[in-house]
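Left out: one protein chain. Kept in place: all the others.
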Amino acid sequence: MELNLLTFLYLVASVTFIVGLKMLSHPASARNGNRVAAIGMTLAILGTIFLYEEEGARLGNYGWIFGGILIGTVVGTLAAKRVKMTAMPEMVSLFNGMGGACAALISLVEFDHLAHLDPMMAGVLLMGGAANAVKGFLLIIVLGLIIGSVSFAGSIIAWGKLNGSIKDFSFKGQHIFNILLLAVIVALAAYLIVFLPANAVFIFYTIFFLSLLYGVFFVFPIGGADMPVVISLLNSFTGVAAACGGFLYDNKVMLTGGILVGAAGTLLTILMCKAMNRSLTNVLIGSFGGGSSSAVAAAGGAVGSHKEISLSDTAVLMSYASKVYIVPGYGLAVAQAQHACHELEKLLESKGVDVKYAIHPVAGRMPGHMNVLLAEADVPYEKLLEMEQANDEFSTTDVVLILGANDVVNPAAKSDPASPIYGMPILDVELAKHVIVNKRSMKPGYAGIENELFFRPKTSMLFGDAKKVLQELVAEIKNL
Amino acid sequence: MELNLLTFLYLVASVTFIVGLKMLSHPASARNGNRVAAIGMTLAILGTIFLYEEEGARLGNYGWIFGGILIGTVVGTLAAKRVKMTAMPEMVSLFNGMGGACAALISLVEFDHLAHLDPMMAGVLLMGGAANAVKGFLLIIVLGLIIGSVSFAGSIIAWGKLNGSIKDFSFKGQHIFNILLLAVIVALAAYLIVFLPANAVFIFYTIFFLSLLYGVFFVFPIGGADMPVVISLLNSFTGVAAACGGFLYDNKVMLTGGILVGAAGTLLTILMCKAMNRSLTNVLIGSFGGGSSSAVAAAGGAVGSHKEISLSDTAVLMSYASKVYIVPGYGLAVAQAQHACHELEKLLESKGVDVKYAIHPVAGRMPGHMNVLLAEADVPYEKLLEMEQANDEFSTTDVVLILGANDVVNPAAKSDPASPIYGMPILDVELAKHVIVNKRSMKPGYAGIENELFFRPKTSMLFGDAKKVLQELVAEIKNL
Amino acid sequence: MEQLLSWISVHQEILYIVILMIFVGIEVIGRVPSVLHTPLMSGANAIHGVVIIGAIIVMGKAASSNYLALILGFIAVIVGTLNVVGGFVVTDRMLEMFSKKKK
Partner (left out) sequence: MEQLLSWISVHQEILYIVILMIFVGIEVIGRVPSVLHTPLMSGANAIHGVVIIGAIIVMGKAASSNYLALILGFIAVIVGTLNVVGGFVVTDRMLEMFSKKKK
């Protein structure tokens, strides 16, 4: 009876995961979708604790279980509530790593059980023709171990890179090293499973450590800005690791939930790459960041001279414009200048200027980065225009103010087939009367390429840290 | 071994069905999608014939099986190849009915088997606690019977209505009668399954005949033009009936294929209704067609006087225009005037006129009706513009020639919230300089409502059968 | 209630398959342009012709003395084949129209 109820709860939970994920992919229903999935998860967890039975025996160790859940809940909630908006991707990475660790730990314990059956029981099992069953079991355990460990180690590195505590690191031939490492892991796993050798425990732990190592080396060379893509990929890895758990315990909710995330996560990774107009291999091999200097050199020919604009001129130009568009980019996030930006916008509006934001889908370093950033500063939603809408408006715009954006306004994406960003849709700021670009130097952005826009006649540069410049600009305008 | 291979083939077939359906829903891959599904189906059928085993015994009666398949293949191929483009929906309906009949026949035979176990075996089964199993089995058989029969009878009526051999027929209170009929069927089925009465055979056949009757009465009152929607609905019914077969034989490919079509068909039905801006209940209760006279009366107030145009004036106007749009509608299909229309278009083009077609998504009586119709007359694809594109072009168009279209150009859809078609996007023909409407009279179209467009100053009426008028127009232009 | 739960538990795999298939069916269709409604309907119509497998099983199992089963089964095989073959062929013809125009 209890077990039947549990099966039903698992079925319900699986459905909530699907429905939740579906709702999550539509803006209007996204938040409720997250809740639907959370409710299903709660059902599945409580059901497992109170209803699960194996060979007639209930679960024990309630103290440990509730203790662990309590600690996890408190720490998890606090961490998730305290984290700054812009640090959310690294938080996601950390949580993802926890899931991977959980899967790996399960494999460790289950392998320990299996190993302690030795030698008597295991011998009996092997004799009894159950060898295949044991091997199947072992296969799942080892798979869960490898995938979980890679996901754990990789996520931790990704987390460290995003919060700046771990620097990029790569050596020549690292890709070949990685492939070899993976090959060794696979070979060891196959040897372990097929031959069930006497030193199984040793091999198992070797696989464990090599997998952790692989996770580290897998993520290390990838450019920091590519981390969202990598996190998404590791996310789908953890999904598959969870599905292994589903096979292990013949548990449908783990199986379906894991596979669901594995499939959806893989597609999401691809979609994220597409939004940046890159391929997944490109991201993983990281040729992008590495080749930056040569790309700059190649584009060097097109470079002319740029002109600067003073703060006071900018102040005048903007206060007497009737329509201003602000193009935020990664620099705005780095400078944490969203509040100053909102202040400028309100000030201009009070002077009768029509101010809007033009949001490029991949501005910043994660999808929706600019939306989240500006929302933090309470910029009203109606002021944020998507790329297509904004592009229709630029021709009637007086001033476009670019704040720490670069690649997303680079005309090379339209004109230069040799450019690494060729084909990416961009914001057509050149349709406007004046373009003012704020950044700290003439250095390139994420894609590591020169931006011809800065040398165009309509463009003026306003150098400096975005936050500082904006604050001064506000003061300047107030004094006009 | 053979059975395992069969299981594998079924799995492959299920996947081809999903992939096929997915490909079918994208224009570029649609045709290959159909083929993919067909290959999967072939595998499943051949696998069943040669590999199926029950309690160790292979299937027999190969002569009958191959005979049946041969007959079905020859007749089916010929029918499908010979049918005229415009008669395709009725063909689909007929084939759908065949599927329903197949499901119902399977139920009849399986019930017969079950009934012949009586009284000895059945008694044993019932005693042995297997009563629930028998009841479950019976439930599936009866469900397959009801759904299959309704689908069969309904599809045949839909087929007859579409090819004109069956006329609309309804009586007062028919909807209540239908609901009662359905209630009786359900009650009888419940009685049969729960009590396994002595006169089970009699009840079973009563259910069979009542289901056929229900199918007939279900489709009878629905307007002929709504048939595509009804066929789509019956299509999903047949899917569910096939899934019942899957439960019956614990056959995964029947189960998954049936459920897939059941779910997809239901959604498709809803999408079709949406494209016509109607609800499914509205279609099924048929209030639309029935309420036509009152709708006309209500709209009567807006009616003024219309002006006619002569053939020769039309000829002159069109030959000296530089840009002409043709809006085809249901009337063009009725008149079978597509070839004449293409001829006019070629003639005008040879005189330097730019001629295009504006295709409304629900013009005609089935989705894609106009595309199929004009393709039959070899009108090149580039000449067919979708509604949105066409609406952008009308303002620079000299003459719009409306051939047997009515609702799709009715401005009431935009201006009159009380109109039954309010909210449906329409072709904005009034943006053009001249609008010439060809139809046989001032009678309303499918929605049964008056069309104010005909009374607008820019509009001139050119009465007559579309084919005849077009032929005369061609002659007239040649004589100019 | 208890019976229902135990029924669910016994048939959980089938239930999962049915539920997932419903999701797949709905999602797969979601984005279809309206021109493709009719061919899609027709293609789906051909797919439910898979019911013919049931007819083949009925036919193949029928004892050669059981005329009712033989005759009904034979008809079932014929109509089932009609559904499958006719369905796929007519869909192909419809889609031929579309692809012809494309080139």
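The first chain written gets the first letter, and so on, giving A, B and C; residue counts start at 1 in each chain.
Just so it is clear, contacts are C-beta pairs under 8 Å (C-beta built on N, C-alpha and C of every residue); 3 or more make two chains touch, one makes a residue touch a chain.
Note that the coordinates shown come from a computational prediction; the quantities given were computed from them, not determined experimentally.
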item	value
Interface partners of the hidden chain - shown chains only, full complex considered	A, B, C
Options A:262, A:404 or A:420, residue touching the unrepresented chain	A:262
Identified contact with the non-displayed chain, of B:48, B:107 or B:256	B:256
Contacting the left-out chain in the complete assembly, out of A:67, A:352 or A:423	A:67
Residue among A:384, A:437, A:453 or A:473 that touches the chain left out of view	A:384
Touching residues (missing chain, whole complex) on subunit B	1, 3-5, 7-8, 10-11, 14-15, 18, 252, 256
Interface residues of subunit A (partner: the chain not displayed)	13, 17-18, 20-22, 24-28, 30-31, 33-35, 37-38, 41, 44-45, 48-49, 52, 54, 58-62, 64-65, 67-69, 71-73, 75-77, 79-81, 83, 85, 88-89, 91-92, 94-96, 98-99, 101-103, 105-106, 108-110, 112-113, 228, 231-232, 235-236, 238-239, 241-243, 245, 247-249, 251-265, 267-268, 271-272, 275, 361-362, 366-369, 371-372, 375-376, 379-381, 384
Chain not shown, touching residues in subunit C	13-14, 16-17, 20-21, 23-24, 27-28, 30-31
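Throughout what follows, only the chains that are shown with their structure count from here on.
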item	value
Subunit A and subunit B: spacing of chain centres that average the CA atoms, whole Å	45
Interchain centroid distance [CA atoms averaged], subunit A/subunit C, Å	41
Two or more partner chains touched - positions in subunit A	none
Subunit C, residues touching no fewer than two other chains	23
